[in-house]
Structure formats: structure tokens, C-alpha cells
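One structure coming up, written as C-alpha cells, with questions to follow.
Left out: one protein chain. Kept in place: all the others.
Labels run A, B, C, D and E following the written order; every chain starts at residue 1.
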Amino acid sequence: MNSLMQHLPVMPIILPLLAGAAMLLLQESQRSARVTIALTSAFAQLTAAIALLYFTTDAAPQVWPEGIGVYSIGGWAAPFGIVLVVDRLSALMVALGTTVAVATLVYSIARWDRPGQPFHSVFQFLMMGVNGAFLTGDLFNLFVFFEILLAASYALLLRGVGTRRVRRGLHYIAVNLASTFLFLIGVALIYGVAGTLNMADLTGKVAELSPADRSLFDTGAAILGVAFLVKAGSWPLNFWLPRAYPIAIAPVSAAFGIMTKVGIYAVLRVGTLMGDDDVAAALLGWILFYIGMATLVAGTIGMLASLHLKRLVSHSIIVSSGLLLAALGLGIEALTAPVLFYLVVSVLTTGTFFMLTGMTDRARLPLFALREEVEPPPAPFYTAFGVAEIDPYGVDEEVGTALPAAMAFLGFIFVCCVMLVAGLPPLPGFVAKFALLSTALGFAEGNGAIWGLAAGILVSGFAAVFATTRIGMRLFWTTVGRRTPRLRILEALPVASLVLLTLGISAASGSVMTYFEAAADSLHDPQAYIRAVLSPQEGVEPGGRER
Amino acid sequence: MEVLYSLAIGILAGSGVWLLLRPRTFQLLLGISLLSYATNLFIFGMGRLATYKPPIITTDNATDAALYADPVPQALVLTAIVIGFATTALFLVVLLALRGLSGTDHVDGREPGS
Amino acid sequence: MSEADLPLWATIPATILLVAGGLLALIGSIGLLRLRSFYDRMHPPTMGTTLGTGCVLFASMIVSSALVGRPVIHELLITLFIVITAPVTAMLLMRAAAYRQRRRENPPA
Amino acid sequence: MTLTVMWLVLNQSLAPGQLVLGAALGVLLAYGTSSLRPLQPSLRNVHLAPVLLLMVFLDIVRSNVSVARIVLGLVRDRDVRSGFLDIPLDMRDPHGLAVLATIVTSTPGTVWVDLASDSSRLTLHVLDLKDEEAWIRWIKGRYEKTLMRIFE
Amino acid sequence: MTLTLIVFLPFIGSLCAALLPARARNTAGWLAGTVALVCVALVWTHYQDVAGGGVVRASIPWLPQYGLELYFRMDGFGWLFALLVAFIGALVVLYARYYMSPEDPVPRFFAFLLAFMGAMLGIVLSGNLIQLVVFWELTSLTSFMLIGYWYHLEHARRGARMALIVTVFGGFCLLLGVLMLGEIVGSYDLDEVLTAGDLIRAHPWYASMLVLVILGALTKSAQFPFHFWLPHAMSAPTPVSAYLHSATMVKAGVFLLARMWPSLAGTELWFWLICTAGGLSLLIGAFSATFQRDTKGVLAYSTISHLGLITMLLGMNSELGLIAAIFHMMNHATFKASLFMAAGIVQHETGTRDMSRLSGLRYAMPVTTVVATVAAAAMAGVPLLNGFLSKEMFFSAAIVAGDLSGMRFTLPAVATLASVFSVAYSLRFIHQVFFGPPATDLPREPREPLRGMLLPSALLVLACLLVGIFPSRTLGPFLEVAGLSILGKAMPEYQLAVWHGFTPPLIMSFIALAGGIVFYRSLVRRGQTMVPTPLLSRVDARRVYDLINVGIVRGAGGLDRLLFSRRLQPQLLLVVCVALVAAWVALQGGGWSRGSVPLTPVDPLFALLWVAGASCAIGAALQAKFHRLAALIMLGGAGLVTCLTFAWFSAPDLALTQISVEVVTIVLILLGLRWLPQRIAFDDARRRTLRARARRSRDAIVAVAAGVGVAGLAFAALTRPAAQGLAAFFVENALAEGGGRNIVNVILVDFRGFDTFGEITVVSMVALTVYAMLRRFRPAPESMEVPRAQREDLARDRLMEGVNELLPPGYMKIPAVLVRLLLPMAALVSIYFLLRGHNAPGGGFVGGLVMATALITQYMVGGTLWVEAHIRIHPQVLVSFGLLAAAIAGMSAWFVSMQFLDAQAVDLHLPLIGDLHLSSVLLFDLGVYLSVVGATVLMLIALAHQSLRSARKVPEPAEQNLSAAVASEAVS
Partner (left out) sequence: MNAVFDYAAWFASLCFVLAMLCAVLRLFIGPAAQDRILALDTFYINGMLTLLMVGIRTSSTVYFDMALLIALFGFVSSIALAKFLLRGEVIEP
């Protein structure tokens, strides 16, 4: 099946499409067939993604020159046709996306996909959108894939009834529609000035522009950037995020974690391909930095204010977006590898965390338990151990309560999630933040921004501990009125696997980071990317297709 | 002509944005439609204005690009129109569902001040 | 434009038809604007819909046929469609107007 | 058949390929849509159709002129009296009535308002209702009779 | 290798313990004990390696690029601490085995305890600063788990969280400090950091870095002002208190200070910061301990105080101080752990820790009384016990440091005063618990505990005695080794002897002893032994913590509402404004300027056209609130003008698509309007308020700005020469390579077919979503009933009436005839558009919309039931087939090993018929056609079905009323 290998780059897009479309033919009662198709497709995508990842490493130099694979759709070479480009970054993102998707899919089979809607089809389309957005080398095609993943997200978000869900869904759609218009205007303007849509081709075209034209081009890029920032969930364009994500069912929220990162990816990809103008790059950098910091701060505050776990996790997504944007905004190339590391970890983290919320939801306490956290503690608390208080030890029996195995498992996962979100060692959240800080401090001499970022990273981590313990203790450490959730193997397995994966990443940080460094290097040397895209492909004539 | 064309886009966009900022869902729906007209015209305009040059090859060897309007933005607009249509439809249904559930056509699902 | 080779036999009737069609449509719309009641306003636009369109289509057929050198008649399809669809609109609109007028005159308790 | 002709007119071609395709489409579409068209017209005396067409054309031209005069104010306003007009009908065939409707609608100055549920009475709105009898004659004599001969 | 094992063995043990069943207390105990003892043995074997100032190293690379590796490094100091951790660990395991109730699920307890032990060993054996932080945080976490072990107790939960918050805060500070340190030195390697003291102290970052590191140490060691968490941590089971909160974890802070002493100490800043914090902790801790009512509370505050003492010693910048500090760390660990165990025994046997209830236990528990008394005496600094020795050293160091720092009087006075309190609380602890009359109202009858429980405590007391009497023969050599490893040179002159003459320290000791006794007696005489701590109970760091805590939550809540508006309009306004600002900033480079291309002359027709179009747009904008139908009609007008504009500027395909979409959209919105109850325009007072007006003007300004902006951008681009874009290629290749004359269509289905591919996916998915949503749709109650018009005008009696009729009755009869006549024609036209799209305007999308519209008109004239009684449409199947057809068309290229979507064509020459051109492009377009028909019909019909649903529902209330009536009749 050499030819299948040759078509590997398009597999992560075509497989979900086929699966999603085929499943529409099934009756509502044919659940097992649907599940089989969905799982087969998802695992096939994961396999393809891992193969792509492997081909971009130095381990397989014979497959693609410089580790960058280009697949011309329809046999039309860039810049005329649409090309899929597999470089380290995109392969990494696809692998990440499919990993989370596979986990959430398995998870959802436990019980979440039940209410008859075409859940599995839409989920496949979501995967198609995400993978396509990561793989495409064409700006307008990126728009199309954005729309696919958005449409899928609308569908998944609006599952189930309820005023709240519909209201927030409406807000989500409205904001994304607005950003869709911005996207279109930005892309159009870029095409209008530079005359091309291929991202690699743009780099060359931009260099030839007169200053006035360049400014108009930059305007297009700026408008496009705003659209990306909306997707990335950056403040103040992200009010929808902490409202929309928590209302989705747990596996869907988990799968959504990757969507904000699509925005970040777009910023990174388009930014590095267009950022040859130093002045513009510096300006862009500062704007990004400040927006990132604002996002970081806002997300941190939101996290502290969250009374529900899902909302908290949503805010942690915002925090991670802010952190990524701010770090990218500093314009320090050495930071890119840690940024990628952090990105990967945060996607896995939020995915796991959201799935966990689905499993603990039914263990949740009634709301009265919340009040104690918001109200100041009652006066006797201040004099604990003082005379005014009756012996606190006479009443309670000092015999521990055995945690049911389910609760213990969930508690363990919860602690892992907290450690990941807060960046506590030894999980990779710490490794990522350490690498970020360690690199950033190398540039801190006379650069206040670095200190701001460092403070932001640490404060947000601390806030995560503060907020998660507040909620987590209520979830796991309250005995009154708790019902122990039933642990389903299909839910536990993917969650545990993701946690194990993070542990693995942490243990193998050295080699993982080496890959990210290579990805960062090629990202900052767009020439290789451009060479790969614009050079003639095998089986594709430079001017057209082979006949 | 360019001035006129730009003005047309501007008016559509301005009306669209005005509606987009209104509090009623139906206003938003119309605003989205108007904005998509404006956006489509904008994209289309990026191919510059060409009258009487439809990009359809009538004689086989007439392959000079100057004979035709730029076909690329047209193709982009087509995709944009279709996607715009789809999202408008979706927005409409969500709007109806919200009206049904919340009893008001305010975008926030509740009347201000209530 | 390539009317350079439009023969005279085609030009004269086409010119007349176009002017007539334009005037009919315009008068029809003016009627739509001027007349006082809705029922009255229903009538004039028909001028543009039937004879006005007919004139233009006929002119188009003449011009196309003259240019191509063989009879071009696919404009007839437009006429067909308009003829078929116009009554549907008219009937429903009239009935709607009548209903609304009735309702305005005898508002429900 | 009609569809095949339409196809050829649309494509402006009499090529054999188009003929075959048109015929195939004609049969297929007619069959495919037949369930939504349970009522098929039965035509007789088709030769009367061109005559009818000519009559309609002349009437349209005439009424166009008269309506144009009214719109342009060439007729004094007080001379124009519009109103509803009831016409008793003998024709029952829906297709005949449909053609009558197209004729009435296509003629400026008359609009189809309502048809009694048993098709026994037709209500029109007429822009220039000076002579009710003349209008009734016009409908019944000129068109209803011809249409009944074609459709019933 | 053994170093690595020492650290990892407890973790492995922890994992094993965690997997044990909840009842396996003996197995768990044996497991934990074995692990601890093995660690002790392993540490012990390294004595020879470190005794001569040597260092044992082992390293595993982790993240070498960033200087992070697992680097275990054991020198004398590390060895001593590791031994302490492992040894006391073993004793605590033994103690806990008996202390914990048989019903308690102890495997979890031992799992956490072992994990903690591993983490603590990791700290003391870290040779890499980042690694140290890693284990540091792990101790915080395990401590959290252990304090909260009895999580059903409210104060345990609170205490655990407080400890975690404070220590994690410190941990993050430490991380930053260590990162800065690493940046200064260029390495996180402890060996390099320890030799770079001068470089570090001279660096401009020194002060901030130092503050951060100290924050880490102070929080961990519960030093002022972070001392408050420790008393709350007493909710932990007593073995935990003995182990973590007296002997080991709280020592991590002072361990760190001692560890970094060579590279950080020796500056004024160090002295002031550390001595102040230490001194205050010393005093406050000792003073507060005197007034605690809880036995463990006394010990907790006493721990704060003793750690303050150690901190102060470390802050004195004197080598003697350092040695004394190390010495006291060891001593304090022994006597305090033993005291905690004693307190635990008391609680275990009597059921309470309340000193006002406890009394006279010496009768029931004589052995415990002896053990506790000796340990308390050590704590008080009574001669012949180890506490006395280290306190002597403290006094002498205080005198020296006082001389050097110019606080000749203050330092010794503080030291003595604290010792006075120390004596007092030790005395009180023993006196109130073990002496006096036997208590009568205890929850349990007190008796001597099991031997296993007493043994660890007794062993530790024995150590106190041995060290106290023979210091230089017991602890002396070890202290030597530890001190040497830190100082890296010969030890300063110090005397480890019980007696070295009448020196000022000895005098201070006696003053303290006597003062303490006097002070306690006066308290007893005045009956003030059970009062809240004077002065301090009002101003309490704990209280500040709570207020900060609540403040954070409340403040965040308020800010959150401000930062994340729940309303849509501000969000949309912000999106628009941010886009405007972004564009404005980018335009500063001159982008707005007019380009060089001359303007084309204005066509008055076009201008007139747009007068109409613009009025429609503005009209729609103004009417949308109250006159929805009018606004919709105007929208249709604007849409038509847009369509004409496309046609005008040579885009026939666009015009076709626009007009079809336009029509379908209007029908769709109308279908929706059925369920959107009308808004009645009324004179709303709110609309006229100043605020409302201001809001509207603001929106108007933004809208105008957006309009002007977009128009300006369009104009700027339109007047620039077109870039040498892709057009030329497409024009050249459309016919030759793409096989089509309609370049736009060739782009859509071939050059950029992938976009189209995505586009139909979007449409299909949206249709599915709409369908799914509408299945659960609950319309507005006002719109539920049959519209008024239908009730008044030709009401229908029964739903299924007329399904079998050939034509609808009444007014719809003639329209039905005409519209049904149109259906086959429309279908033909749709196929016409589909098939010729490649060469002329049209294509699958337009064709599909035409077909869908034709079907919908049938619904309009016939009604849902009638149509569906005559024909079954399966839109979902159409969608699926469409998508699959497109995908298969794309994949057909694979079979000839070309790229996805590479067009394949087969030319057949048929006799008579001629050339038949079948290509995958056509299949692709057919896929588009099918999915568009399916999706559009699905959406429209799903909406249309709503009224069918609600029409079926309408009789329900009537039935309910009926049954209610029947029921009421039955009752009467």
C-alpha cells in the first residue's frame, strides 16, 4: 500500500469525512455500527498522525526532504492549488488533536453519545476541521476548516436543551460569526494586495510590496489577527469562552480544548511566515504581549472567581492562551520550544480535566456547600484553640473514612490535573513552565516584560492551586450528601491514559523538548517551509498537473 | 465607479454593524445577513472591478488573463456565500429556540433590568 | 461591444421593442407608486411583467438570432415561467389583502 | 415531451447527445414528479390554442394602453372606478381555470381575487369598472368558452 | 545508584501501599517500616564516603537542554538530614501502626507518608536547585494529603488547604528565586552555585532573588509572618505532626537556608531579613505557646518558636551560628517528635487534647509521664539534656552576633526572653496534663499505652539524654561532618560539652529557667493559664490570611463580572472596536492612501441601482426591531441589488448563487418568523432615557466608523493595481487542464475543490444541527396555537383532511395547479445548471438550491402532510450520499496514484450519441448538488414540521381539561 502512504497527509482529513458521512446512513438504533466506525476512523487518524509525526523527525529523513511533506490537492502545485503542508509543528498539532479526540471519543461512548443526535458524525467533522486547519497551507482553506470546526462545535454545543445552553450557544455563534467576517475581510485584503492565498507564497510576495501597499497588507493581517485572537480566546474577545465551554457535555468540552489552540497555531503559523518586517513584527509583538498578559490576568481572576469546576477549567484555557500569546509576543525565538511544550501540555491537561468533570458531576454537592467559601468564616474560627471555643476534638471521631475506589481514582486524577494546571512538579506542567521561565529569564536584563510574564506564570499557577483546592475539596472531601459516582471503564480508561501520557511526557521531557526545538527552529526558518511548498512536487508539475 | 462601489460596501457594513450591536435577536439576524453582503462584495472587489468580462472562456485560445475578471475572488465569494447561508440558518434556529425557552427576543435571554 | 455587425432588420424592431418595454415597465412602476388603493396598485406592475418583459425578451431574441445567425428562442422559457408564476403571486397577494382588510374592518372581539 | 423540448431549448442544441439526454430526463423527471402531480390535464382541440394565444396577446396590448393612460393621468380620475366583479362560471376543470387565471393576471387591469370553492363563481378586481357587463362578456364569451373546448 | 534508590524506594513503597486494600493495616505497616529501615541502612552505608568531606553523586538526565537533571548529591549535611528523615520516619511508622485506629484505612496513610519521606529525602539529597524545588513542592502536596487525611473533619480540610496555599506560595517564590540564581550563576548545579557566592552577592538581582528564596524558606518553616498555618496543620493525625510538622518538613526551610548559606549569607540584607523573621517567630511562638489550651497547639507554637531560633542562628552570618543551627535542628527533631508522640498517646488514651480537661495523668500513665517530662525538659533547656546544649550555643552566638551587628543588648535579651517563655510553656504542658488531681470527666479511661506506641517516643528521649550528657561522643562527629560539608573548611571553634564554665550563656540559661518558673507561677496564681493569648489573639496572622482568602474570592468574583460580561452586546462591540483599532494601527503606514489606478467613470445606472440598494439596507437596519416583515423585504431588496452588482461586474456565477441563496434565506426566515411572536411597537420610556440615547449614539458612531473603515479599505485596494496573482494561471489552465470553460467553476471543483469540499461539509453539518435542534424545539408559548389568520380564514377541521385530495380545496386550488406544473420544469432547470456548470454559469450548488426551492414550493401550496403522503424525501441520505460522492470523486485519483481530488476523466465514444465526457469532476459536482439539496430541504422541512408538531399537540390541553372535568364530576 505504498500509495496509501503517499496520501498520508490527507488522511486525517478524508478519514473523518468518510466516516462522518457514512454514519449518516445508519439508523438511529444502529449504535454499535456507529461506534465501530467512529472508533475505527479515530484510531486510523491517530495512526496517520503518529506516522506523520514520525516522518517529520530526523529519524526518517528519506521520506521528506528537510522533514517537510507537501501534498498538493488535486495535483495543483502551490501557489495555485491548495497544498497540505506537514512540518513538525503541524504534525505535532495533528497528533495532539487526534490524541485528545480519540480519548474523548472513547470517553463519550460510555454514555455521552446516547441522545440520538448525529453526535458521532459531527464529532468526526470536528476532527476533520481541526486536522485540516493544522495541515493546510492555504489561507482561505484555513478559513474553510475553521468554519468546519466551528460548525461542528455549534452542533456539539447545542446538544441537549435548556435556556442557558441555548442562550450561551447563541452568544457563541454570534461572536464567531463576527470573527468570521473579520477573517474574510482580512484574507480578502491580503489577497487584494499580495495576490496570493498560499501562506508560503505570501512571504515572497510581501517582500516586494511598496510601503503603502505593505501597510494595507498589514491592515489585512491585523484584521485577520483579530479573528485569530477571537478563536484563541484572548481577552477582551473571549467573554463567550467561559460561558460556552462549561455548558457542553464533558467530552465535548474536552475536545474543545484544542480549538483555542487552533487560533494560537494560526497566529504562530501566519505570524512567522509574515513577520519579516522588523518594525511590524516588533509592533505586533508588543500588541500580542499585552493582549496575552491581559488574557492571562483576566483568566486568572476568572479562575479565582469560579465556583464550578468546568468554569474553572474554561478559565484555565484562557490562562493558557494568555500565557502562550504573551510568551510569543516577546519575540524571543528561544522561547518557542517551551511554548510548544506548554501548549501540548495544556491541551492534554484541559482535556483530561474536562473529562474528569464529567465523571465527578454526579458527585457534586448541593449549592449550599459553596456559601462557606464565599462568606467569611464565622467568628469562632478566629479563636480556634483559644478559650472561647469548646473542645473541637471531643465531638468528631478520629477514624478516617475509606475512600471508595472510584472516588480514590477520581481524586488521584484530580490531583494530577491540579498539578498540571498549576504547574506543580513532577508533571509536565512544571517542566513547561520551568523551561519557559528559565529561557525567559535569560533575556530579563532590562526587560520588564519578562518579569511581568514570569509573575504572570507563577501567579496564575498559584491561583490555580487556590481555586482548584477550593472546589476539589468540596468534591472529594465532603462526606455529607455525597453520592459516589459509578466509575465506567470507558470513562476511566481514556482519562487515565491521558494522565499517563503526561507522565510519559514529563519523564521523557528531554527528547520531547528536542523535537519541539526542531519544530521551533523550522518555524523560525520559514525558508525551508517555503522551499518545500514552492518547489516542484513529485508527480505534480510546477505549472499544473501531470497528464 | 470605485467610489460608488466602496460606498455601497460601507453602507451595507455600517447598517450591518449597527444591527449587530442591537439587543434583539432578529436585528442580529438581519445584521448578519447585511454584513455578509458587505463582506462578499468586499472580497469580490479585491479582484478589482471589471465590466463585461465574465470569466468564461468563449474562444478556445483566448487565454489572456486581461480578458477576464479575476476568477479567484469569485470562487472565494461563492464559498463565503454558502457558508454565510448555513450559519444564518443555524442562527435563526437558535434564535427561535431561545425565544421559545426564555420568552423574550433579547439576545441575553432576559429583558434588561429584569 | 460587438453590435457592429448587427443588421438593420434586427436593429429597428429591437430598438423599438426595447424603448417600448422600458417605458411600459417604468409606467407600471409609476402606477405602483401613484395609485391610491392597494387593489388599484396591483394592476400597473403587470405591464412590466407581461408586455414589458415580452418586449425585452423578443428584442433579445431578435438580437441574439441576428448575431448567432440562427433562431435563438430560449428566452421563451422566461416568458413561460413568468406566465406560470405571476398568477400565483397575484392570487395570494389579493387574498391576503382582502383578508387583512376584512380583519381591519371587523376586528375580532 | 414538453420537458425534452425544454431541455433542447435550454441547451440551444439539437445534437444527438442532447436529444438522448433530454428524452431521458423528460421521462425520468416526469415519472419522478408524477406522484406530486396526481392530476394530469387532458387536452382536446389543441388547434384552438394558437387562436387563444393571439386573442390574449391582443387583449394584453390593448389593456396595457388603457392602464398606461390611467397611470399617466390621461384619464380623469373621477372617470376611473375600480372595484370587484363577480362572474358566474361554467368551467370546472382546474387546468382550464389555471389558464384562465394566467390570462386574467397577465392582462393589466384585471386581477384574480377569488374562486368559489365549487368553482361556480369567480371574483375579479378590475381597475376600470365602467361597464360590468362588458367585463363579464369578455371573460365568459372570449375565454371560458374556448378553454372549455380545450380542457373539457 | 544507591542514592537514587534511597529517594525512589519510598515512592515505590508508596505506590505499593496505595494499591493495598483499605483493611490491610499490618501489611501496610510492615511495608512502610521496611522501606524506612532500608533507607536508614542505605544512608548509613554512605557515612564513610562523606565523613572525610567527600560527596557522593548520581545523576540521571531529565531536561538537559535547560540544565535540569535528576542529580542526587550527598555530602555530610545531606547525609545527616537523610539519616534523620529516614530514622524518625521508621519510628513514626512504628508509632502510627499502633496509633491509628484498626478501622482506619491506613494503607492510604502509609502511602502518603512514604511519598512524603521520598520527597523529603529528595530535598536533602538534591544536587540541582530545580530538582530541589520539585521535591519541595512534593512535600507540600503530601503534607496537604496527610493533614487532610481525616477529611471528614472541617478543620482538617481547612488546615490542609491553608498549609498547602502557604507552602505552595512559598514554593513558587522559591522557584523564581532559584531560577534567578541559576541565571546568575549560569547553572542550577548545587556544586557550582555553592562556589559562586561572591558572584551572587555582587549581582544586582541578589536582593530580589534573596527575598524570593527566603520567602520559600520562611513559609515552609512556618516563620513569621507565615507561621499561622502550622497550628492548623495539627488537625493531622499525630504521627504526621510528629514527623512532618516538627521533625522534618518544617525543617526543610531552615535546611534550605543552611544549604545555601555559603552562597547567600554574609550580607546585611541576609542578617536583617532572617534575624527579624526568626526573632519574631521565636518570640511570638514561645509567647503564644504559653497560652494554648490544646496540647498539640502548645507544641505547634513551640515548634514555630524553635524554628525561629534556628532561623535566627542562620541569620547571624556567623559560622558558629550555623553549627549551632544544625545542632539544634537535630535536637529539636528528637525532643519535639517525642513530645508529639507523647501528646498523641495522651489523646489516644484519654480521647481529648484539651488541657483544661486533662489533669493528673501521672497516676494512670507513669511511663508516659516520665518520657514526656524528660522531653519537655529538653525543650525547656534543662541541663544534661540536648536542648540545653544547643540553647547554650544559641546564647553565645547571639552575644557574638549582637556585638557584630551593634545590637549588643537586643539579641541576647530576645534570646533570653524567648527562653523564659519556653520554660514556662514546657512547665505548663507537663504540669497541667500529668500533675494535679486526676481528671474525672475524660472521654476515655486513661491507661498506659501499648509498648509499640511508647517505644519510639522513649527511644527519642533516650537520644536526648545521650546527646545531652555525652555530646561529643554521640552527635559530635556527625555535626563535624555536616558543618564541614557546608563550610568546606575547618570548623570554627566551638565547644560541645555540658560544662564550660560560668559563661554569659550559662547565666542566661539560668535566668531563663528561673524566669520561666516565676512566670508560670504568676500565671497560675492569677488564674490566667486558660485565657486567649494576650495581645496576639486580636491581631492574628491567621485572621489576615482568612480575610485575604475571602477578599480574593470576593474580589475575583466582582472583577470577573466586570471582565467577562455576560451580555452579548458589549462583547460584539468590543470585537468590532478591537478590529477597528487594529486596522487603524496598521493603517498608520500609509495603507489608506489612494492607489495609482485611475478611477473608472461612474455609470449613472449603477449609481441609481445603489440608491435603491442602500436605502433598502438602511431601511432594513431601522425597521428590524418592530417591523420584521418590512425589514425582511428590504433585506431582499438589498440582496437583489447585491446580486445585480455581481452580474454587473462580470460574476454570473455569483449572481446566480446570490439570488438562489437570497430566496431560500427569505423563505427560511419567514418559516422562522412563524415562531417569533410579534413585537408591538410601544412608547418605551427606556428608549428615551439619556443613557439609552448615549448607547445608541455610541453604537451609531461605531457603525459609521466600521462602514467608513470597510469602505476606505475597499477603496484603497480597488485603486491599487492588481497584484500579479493567480488569475493568469487559472485562465490558462482552466480549459486546457481543467477541461472547463467556466473558470470560476473549474476553480471551485478542481483547482480549489478542497474549499468546496469543506463548504458542503459545513452546510451539511449545519443542516444536521438545525434538524437535531428542532427535534427538541419548544416554541414560544404565544406562537403555539394555530395562527389567527388560519382560524378566521378557512379554518381546517382535522389535520389529515385533504391528504388524499387531488388538489387543495379553496383558494389554493389554482396556485397548486400552476406550481405543480412548475415542478418538473424546475427540476429540469436544476439539472441543466448542474450539468453545464463546468462550461457556463451554474454548477452543483445553484442546481441544488433550485431543486430544493422547487420542492419547498410544493410544500407551500400543498401543505406538509399532503406532500409527504405523496413523496418521501430522505434529506439525511441525500446529504450523506452527496458527501460520499464528493469524497469518492476525490479518492478516485488514488487508484491511478495521483493526489487527492486530482481530476479523472473518461471519454467514451458512443455511436450515434457522440462523445460522452464523464469525469470525476462531474461526480464531485453531483456530490455538491446532492448534499445541497439534502441540507437545504432538511433545514426548511425541519422548520416546517414544527407547525405540524404543534398542531398535533394543540388538542392535548383540551383533553386535559376534559379529563379534569371528568375528575371533578366524579368528585362531586
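Here are some notes:
Methods note: a residue touches a chain if its C-beta (ideal position, glycine included) is under 8 Å from a C-beta of that chain, and two chains touch if they have at least 3 such contacts.
All values reported here derive from a predicted model rather than from experimental measurement.
In terms of the touch definition stated at the top, the absent chain reaches B, C, E within the entire complex. Among E:L417, E:V663 or E:I871, the one in contact with the hidden chain is E:V663.
Among E:V433, E:L640 or E:L835, the one in contact with the hidden chain is E:L640. Only one of the listed residues, E:C616, E:V817, E:V879 or E:L922, touches the absent chain: E:C616. The residue from E:Y206, E:F751, E:Y859 or E:F924 that touches the chain not shown here is E:Y859. In the full complex, the hidden chain is touched by chain E at residues 604-605, 608-609, 611-612, 615-616, 619, 629-630, 632-634, 636-637, 640-641, 643-644, 647-648, 652, 655-656, 659-660, 662-663, 666-667, 670-671, 673-674, 786-790, 793, 796, 799, 815, 822, 825-826, 829, 833, 840-842, 846, 850, 853, 856-857, 859-860, 863-865, 944, 947-948, 951.
Against the chain not shown here, chain B presents residues 52, 54, 56.
The chain not displayed touches chain C at residues 1-4, 6, 8, 11, 14-16, 18-19, 21-23, 25-26, 28-30, 32-33, 38, 41-42, 45, 48-49, 52-53, 56-57, 59-60, 63-64, 67, 74-75, 77-78, 81-82, 85-86, 88-89, 92-93, 95-97, 99-100.
The rule we apply is simple: only the chains that are shown with their structure count from here on.
Steps from chain A to chain C, minimised over paths through touching chains, total 2. Ranking every chain by how far its Cα centroid lies from the centroid of chain C, the top place goes to E. Seen from the C-alpha centroid of chain D, the farthest chain centroid is that of E. A separation of 68 Å divides the Cα centre of chain C from that of chain E.
Once the centre of each chain is set as its mean CA position, chain C and chain D turn out to be 15 Å apart.
Taking each chain's centre as the mean of its C-alpha atoms, chain A lies 30 Å from chain B. Residues of chain E found to touch two or more other chains are 566, 568, 572, 576, 710, 713, 717, 722, 725-726, 730, 751-752, 755, 758-759, 762, 766, 769, 773, 778, 811, 814, 818, 821, 825. Residues of chain A in contact with two or more other chains: 140, 144, 147, 151, 154, 158, 161, 170-171, 174, 178, 185, 189, 191-192, 197.
Per the touch definition, chain C reaches chain E in the complex via residues 80-81, 84-85, 87-88, 91-92, 95, 99, 103, 108.
Of all residues in chain D, only 6, 9-10, 12, 60-61, 64, 67-68, 70-72, 82, 98, 101-102, 104-114, 125, 127 touch chain C in the complex they form. Per the touch definition, chain E reaches chain D in the complex via residues 806-807, 809-811, 813-814, 817-818, 820-821, 823-825, 827-829, 831-832, 836, 858, 862, 867, 870-871, 912-916.
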